[in-house]
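Below is one structure, written out as structure tokens; comments come after it.
Not every chain is included here, but those present sit where they belong.
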Amino acid sequence: MQRELNEECAVVGIFGHKEASKLAYFSLHSLQHRGQEAAGISSSDGKKLRIIKDRGLVTRVFNEQKLETLTGSSAIGHTRYSTAGDDSILDAQPVFARYDLGEMAIVHNGNLTNAQTIRKKLIDKGAIFQTFMDTENLIHLIAKSDERKLLARIIDGIKKIEGAYSLVFLSRTKMFAMRDPHGFRPLSLGRVGDGYVVSSETCAFDLIGAKFIRDVKPGELLIFEEGKAPRSIELFKPTPKHCIFEYVYFARPDSNIFGKNVYQMRKNMGRELAKEQPVEADMIIPVPDGGIPAALGYSQESGIPFEMGIMRNHYIGRTFIEPTQEMRDLKVKMKLSPIEELIKGKRLIVIDDSIVRGTTSRRIIRMLKEAGAAEVHMRISSPPTTDPCYYGVDTPDKNKLIAANMSADEIAHFIEADSLSYLSNEGLLRSVDGEEATYCTACFTGDYIIDSE
Amino acid sequence: MQRELNEECAVVGIFGHKEASKLAYFSLHSLQHRGQEAAGISSSDGKKLRIIKDRGLVTRVFNEQKLETLTGSSAIGHTRYSTAGDDSILDAQPVFARYDLGEMAIVHNGNLTNAQTIRKKLIDKGAIFQTFMDTENLIHLIAKSDERKLLARIIDGIKKIEGAYSLVFLSRTKMFAMRDPHGFRPLSLGRVGDGYVVSSETCAFDLIGAKFIRDVKPGELLIFEEGKAPRSIELFKPTPKHCIFEYVYFARPDSNIFGKNVYQMRKNMGRELAKEQPVEADMIIPVPDGGIPAALGYSQESGIPFEMGIMRNHYIGRTFIEPTQEMRDLKVKMKLSPIEELIKGKRLIVIDDSIVRGTTSRRIIRMLKEAGAAEVHMRISSPPTTDPCYYGVDTPDKNKLIAANMSADEIAHFIEADSLSYLSNEGLLRSVDGEEATYCTACFTGDYIIDSE
Amino acid sequence: MQRELNEECAVVGIFGHKEASKLAYFSLHSLQHRGQEAAGISSSDGKKLRIIKDRGLVTRVFNEQKLETLTGSSAIGHTRYSTAGDDSILDAQPVFARYDLGEMAIVHNGNLTNAQTIRKKLIDKGAIFQTFMDTENLIHLIAKSDERKLLARIIDGIKKIEGAYSLVFLSRTKMFAMRDPHGFRPLSLGRVGDGYVVSSETCAFDLIGAKFIRDVKPGELLIFEEGKAPRSIELFKPTPKHCIFEYVYFARPDSNIFGKNVYQMRKNMGRELAKEQPVEADMIIPVPDGGIPAALGYSQESGIPFEMGIMRNHYIGRTFIEPTQEMRDLKVKMKLSPIEELIKGKRLIVIDDSIVRGTTSRRIIRMLKEAGAAEVHMRISSPPTTDPCYYGVDTPDKNKLIAANMSADEIAHFIEADSLSYLSNEGLLRSVDGEEATYCTACFTGDYIIDSE
């Protein structure tokens, strides 16, 4: 799928490393696929928190000089997708506040399902909100808690929120990492030099030379203090409901999340898909880059050769030039090009990870047919996306999700495919070697663990 | 003086005009001299507030497309000088918040002297502060007030604050303008089309085609509602303490503030200075552009001819190229150039509005002497700047104010002038036809009306 | 290979289409892989030539407004790699000149081997050269030709030059396309709407909706005039010496050049490589993206599974932040990441298209070994690159070409591979179904057809 769905963000925290903000920077760089619209880092030197955040890619927001102002041995960072709003700068993270215990910064990946209720209560009591971010709730809850110590207040605050959250808090001298009891979003712990790192995905560890220790557990709160090993508190009994869509689409293939490698899970999906939805064809073609691992799995299982029949163009940039009348489907053709000589007269199985609105799939299939494909059989390495996500994915409204409104056959007709099949939910669970009980599959099944407001 | 002191900001409010945000934009453009580091506008269409703010000059922050998103017939705007901080975007105004009565935006020119105390109290009660701006206090006070109606709450909030403030509030359907009881900072009311405008200086009226009505009175709250004339409430008995430094330096010469024209006040200062501090010389030369009106006054009073002996270069830009060893005082020479042929062998009276640190004055005098001036008599059209400002001017610490640490003779020696004299405080008051009682002259006298924290 | 070699450019020409400059723009966009440092378009409306060229990617150099100024129904374009010189703007193309017959613009892909000699002769006769580009020679030759008609002069000029050239000329009313007698660089002819297009690669045709007609023949001059079919002149008898490195590395896999599809030629190279250089292993891994087709060929031939064991990061941007001491091989790791779980303990065959200096290969292999690879067998889908190119590729000096200075075993040791083998020259020729006689393989064999100066 050509990035039509957007994760809301990625988080990272570094503790006990003299180049904390630099490590946060590089970590964010490798988490860039989880959000390209804004980035920020807050650091502490033990006395004062500093923060820089702005719109744009990580490399645009920071430079050596700016990073040097973010002094201190602890730092937290965030990269986000943000809906085009009036005031998107304000909605960048970290969220920073001065309150009665001093200064605090928070980064958050996920979505709070009771955010509106909490916000209303807080506002009724005289709180003001300066952003649209859920995360602002949490700062209020901590600031207004009756507890005296920060740890007690954080616990107090967290107990009031519901939904999906992988959080990192930074105070002047401590760092805290917390994952919701369902563990919707990934969060892993690693060691870098003599310090520690927590990150939404392990791919950040590889870049910064960190060693993976373990995942932060669902419901676990980790406390980082100078000169001590991280302390763990089981704040909630873990009841895992990992977002299976992280495996399908979001996470980078070289990351290990929820204990398994993403690339291999995707290959498994392709293998299962080949078993469930075989079709005679001359070659398997992935929609790059998302569909590649599943296409390899499908190919290895079916014995039908894998070919990179669609090439991805790396010099896209932004062009605002109107096409001429000879030029059709410009948008997709500037990104993707078929290898005409390869596919001409051939029966193709095209593998993609998901279909959201169906329009991009249609453009791709048309392009393949124009290039001479005899047949195009679309195979999707996940079940039909029928329901919106309330846990941190920016899905369109249900009425725009094609699979919520059409049968597979109708969709096949709409996207002009000769056939279309999806992986079953069972097949998906088999692929990740999991049980329904431990994964959230709500976007495919509508079974929400927690009701959204 | 070459802009060494910085006003913290300018405010503007437009009510009841279909192009409100555009008028706010142009108004800010003419108030740009009061703050060049950030700018913002918030507008309301009756249902929703929108806001755009960012670092940079007004022309950089806004374009036609952005202004078009700021729909509605009311708008408030702000332009500010901000100290280079960690997070200067967050400290741009308007300050915007959602609270129990809906949405609100505030712009503020001035400085609250009890900001720390209020902030501490608010924080003790669980409030969080996301910026370093005084203005955030006021939003909290309004949000937490026990009153039920917005007007009552604004009054409640304002009664708790002390110091210098010219404020404009925007709610979905109303606009409020308020000036502190001392009227430290200017704020004027005008009519534009069928609507109204309030602005820190009247020069904004001229650009947008507005007609001056009157100044907002010290202690007055103005309420703007659709279809009604502005309603006035005398919230405090006026006890004027207008910032006399607005006349000396800040305000634009074409503005009328505190009931008088700035250019003419500056000319008067020059006249008084000529009476108080005469000296034989061949010509009067202003340090451009600030010293021009006073130099004209001095010339007209003394009969010594006025000459533009120092030229100001308009293509300064930013250059980071290191000079060669032949090149001295590059920084001042790129901005200012003496007319050597004119001043060679001549005895000069050089007029400037003030001396802060003395280093720029020294560079200018050296430059004039190198150009052949026989004598340089420095005359300053205000008294020695001996004390910092707590009402909205970003003065350096007292130990950096040269006049707080040296006598006029010592300063003359330091800046390499043949003589140096200042206008007396009495002379300054005579120039503006005022009495000590109605002006704040704390930066010259140390007599603060309200103690700073 | 991670783009270490650079083609000097790509050319395009559009004739007889009312949106000529727009079509040139989109064509250049799809030819961007052949040069990213400068781009330019010149158009003619029958009376006057216009030109815009600048440094940077095509999308940076042009926008809608600029394209609109390039009026007329014919246009030629160029995108180039340029060595960082004193004056790189001047060395962008098209080269434009006014001369006795009016105005002319030229674009050139290739390298003239007698450029120095011609330049010297021209200079001796009083010509001045304002750029470092070979192409400037040609304009001089045409301007100074004794012939009276432009066509005769172009022929006269071309007869004097030697080396590699795919040229497009634009005069006020005509367009000319010419390919050197050896056909070193590709150049194809297509039809777009009622007009014509010539382009360095056919991938441009696909984007702009053009139909491929045929390749411009080696030694052929095509003349485009309004209202006529293109006229062909066999200026030289064709003696094909196509650059085989276009197949190996330069051209886009979806292009057909020299009559064949690039992707398939690369797959063939992989197949041949598998036959010539088999090795026991658990999986085949390409260095993305260049090595993918050959890796697929190797896999299909050998039966060893293909895996995308190295992931390419699409959010590279430019970062100038120094790494910390924990971070090794940052440069390659920001671009490429191994799928650790996949390759751990495995014996890998890593496929790349070529090795230039060896340093990138070493970084990649180290990265794979750190990720746990048991063995890394490097297989290169072309022969050792032992000799510089004089026909338009910016190869480093011979002393920097690792294969010119070390045996395969020595290179294997240097790059820390368990083994290293190359495809033989014969194998390469077999892959492209060609004979030595019709290809230039000088970079592998040192057999130059034409002596360089």
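Order as written gives the chain letters A, B and C; numbering starts at 1 within each chain.
Operating definition for what follows: contacts are C-beta pairs under 8 Å (C-beta built on N, C-alpha and C of every residue); 3 or more make two chains touch, one makes a residue touch a chain.
In this text the structure is predicted, and so the values were computed from the model without any measurement.
Asker: Quick one: 3 copies here, how many in the whole complex?
Answerer: Copy number for the complete assembly, per this file: 4.
Everything below uses one rule, namely that only the chains that are shown with their structure count from here on.
Asker: Give the fewest steps needed to get from chain B to chain C, where each step moves from one chain to a chain it touches.
Answerer: Minimum step count, chain B to chain C: 2.
Asker: How big is the rotation relating chain A to chain C when the fit is done on Cα atoms? Please round to the nearest 5 degrees.
Answerer: Between chain A and chain C, the superposition angle is 180 degrees.
Asker: Hey, which chain ends up farthest from chain A, C-alpha centres compared?
Answerer: Of all the other chains, the one whose centre lies farthest from chain A is B.
Asker: Counting in whole Å, what is the centre-to-centre distance of chain B and chain C, each centre being its mean C-alpha position?
Answerer: 60
Asker: When the C-alpha atoms of chain A and chain C are each averaged to a single point, how far apart are the two points in Å?
Answerer: Computed from C-alpha means, the inter-chain centre distance equals 37 Å.
Asker: Taking the mean of the CA coordinates per chain, how far is chain A from chain B in Å?
Answerer: 47
Asker: Where does chain C touch two or more other chains at once, residue-wise?
Answerer: Where chain C is concerned, no single residue meets two or more other chains.
Asker: Given the complex with chain B, which residues does chain A contribute to the contact?
Answerer: Residue list for chain A touching chain B: 50-54, 69, 86-87, 89-90, 95-100, 123-124, 126-130, 139-140, 143-145.
Asker: Which of the residues in chain A end up touching chain C in this complex?
Answerer: Contacts found on chain A: 17, 19, 22-23, 25-26, 29-30, 32-33, 36, 57-60, 62-64, 67, 192-193, 203, 206-210, 252-254, 256, 260-261, 263-264, 289, 292-293, 296, 300, 305-308, 311-315, 317-328, 330, 333-334, 337-342.
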